[in-house]
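Excluded from the complex is one protein chain; the other protein chains are retained at their positions.
Moving on to chain A:
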Amino acid sequence: MNEKEPTMTQTPTASPNTAITDFGIDTTTMSTSEAVRDYISRLRAGQLGSLPALLGLVALVIVFASLSDVFLSLNNLANLLAQGAGQTIIAMGIVFVLLVGEIDLSAGTASGVAGAVLAMHFAENGNLLGGMGSTVFIMFLAALGLGAVLAALLRIWAGTAMSVLGIVIAASGMSANPWIEMLLALCTGTAIGCITGYLVSRIGMPSFVVTLALFLAWQGVILQFIGEGGVIGISSSPVLDKVANGNLSVLGSWLLCVIAVGGFAAATLGRHFTRLRRGLVTQPTSIVLFKVGGIGAIGIAATALLTVNRSPNDNIVITGVPYVVPIVLGLLVIGTYVLNRTRYGRHIYAVGGNREAARRAGVNVTKIRASVFVVCSSVAALGAIVYSSKVGSVDPQAGGLNTLLFAVGAAVIGGASLFGGRGRVSDAVIGGTVLAVVANGLGLLRQPAAVVSIVTGLVLLLAATVDALSRRRAASATR
C-alpha cells in the first residue's frame, strides 16, 4: 500500500478532496448546524464534559447575586478567585491521577507537608536542621533520598532530579529566600509523589489504600514539623505574601490580557486554518470564531473590571488582576498542552481508557501510572504555596480533609471522570470555581460551617452521580 501513497501525500493542498472521496463518507469539515447537531448527539450519548458544571455555575451565581448584594461586588469576586486558587491548583494535579483511573487521597496533606517545609525554611532562615531537630531532619533527607531512588527505579528522571535538588537545598542550609523556599516546597512534593507512585504502580497496591495511609502519615509529618497548636507565619515575606494577596499593576493586567487572549486566539485560529488548508478534520470556522470571540470578550471584560478600584475602604486603592490568575492560567495552559499535544499526555489517556490495550501497544503502563502521582504531588505543592500565601501562615491543619475534598470535588464537578480516561485540566478550574462560589456565597449569607459542608458534599455527590450516569449512558450507546 505504501507505494501508492506518495501521489496522494505530495499534493494535499492541490487536491485536498482526493483523500476525502477515497475515504467514502469520511468528512473533515462540518457545517455549523451539523456541528451543533453533532454536539447535541454527543451530549445525548453521555459525553457531557464541563456542561453541567458551567450550567451549575451560572445558576449559583444567579442565586447568590439575588440573595446577597455583596456577592457580585468587585472586591468579593477578586477575593473569590484567590480563595479557591490553591485548591483549584491541587485539583489540576488530581486530574492527572483521575485520568489513569486512580485516586490520590494524600494530595491535600502532601501539599501540607510541602507548605510546612516552605514555612519552616522561611521562619528558621534556612536552618531546617535547627527547626526540625537532627533526627527528624535526617529522616526528612532520607525521605527525599527515597523519592530520588524510587524515581530512578521507575526511570522518572525528573523525579530523581527534583528530589536530589530538594536534598541539596535542605542540606546546604542556605538562608531564607522566598524563591528557594518555593522551589524546596516543589521538590518536597515531587519526592512525595515518587514514593506514592512507586507504591501504587510497582508494588501494585490499590491507590485508594496507599494514599489513604499516606494521607494520615503526612498529616502526622505536618504536625511533627509545626508542633501541636503551632503556627508558622510567612506573610512577613513580601513575595510569599503577594503570591495570593498581590495584584498585577493596571498595565501588567492589560499586558496579561493581551498575552492570554491574543495567545489563545493566535493558537486556536492558527491551528484551525492550518488544518483547514491541509484538509484535516476541523470544527466549522463559525464555531471557532465564536469560541475565540467569547473567550476574548470574557478576558477583556474581566480585565476591565479587575483594573477598576475595588477597595471597600476609601483610603486604599486596590486595582489589578490578582497574581493567582496568571498562575492558574499558566498551569492550565501547561497542563492542557501536556495532555493534548504530547506523547506523554496521549499515553495517560490511553492507560485510563484501556490499560491492557495501552500495554499491548507498547506503552510503559507502570511508568505512566507512577508518573501521574509525581505530577499530582508536585502540582499540589504549588497549590500549597498559593493557599499558604492566602492564609499568611501554615498550621498543622494545612492541607487537611477540606482541602482534599475541595480538590477532588473540583475535578469531578468540572467533568473529570472517577472511572478514568475522561477529563481535562480545565475541568479542575471550572469545578474549582463552582466550589469557590459555593463556599464564598454561603459565607456571605452567614451560613454556619455545617451548612457549607453539607452543601459542598451534596454538590460533589451530584457531580459523581452525573459522572456515573453519563458513563452508563455512554456504555449503552455503543453497539
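The rule is short, and it goes like this: a residue touches a chain if its C-beta (ideal position, glycine included) is under 8 Å from a C-beta of that chain, and two chains touch if they have at least 3 such contacts; residues count from 1.
Here, contacts and distances are computed from a predicted model.
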item	value
Name under which UniProt lists the unshown chain, selected from "Nitrite reductase", "Sarcosine oxidase subunit beta", "Sugar ABC transporter ATP-binding protein" or "Fe-S cluster assembly ATPase SufC"	"Sugar ABC transporter ATP-binding protein"
Contacting the left-out chain in the complete assembly, out of A:R275, A:K291 or A:K367	A:R275
Residue of A:A361, A:L401 or A:V451 touching the missing chain in the full complex	A:A361
For chain A, residues in touch with the removed chain	1-2, 4-5, 8-9, 12, 19, 22-28, 45, 47, 274-275, 278-281, 341-344, 346, 349-350, 352-354, 356-358, 360-363, 421-422, 474, 477-479
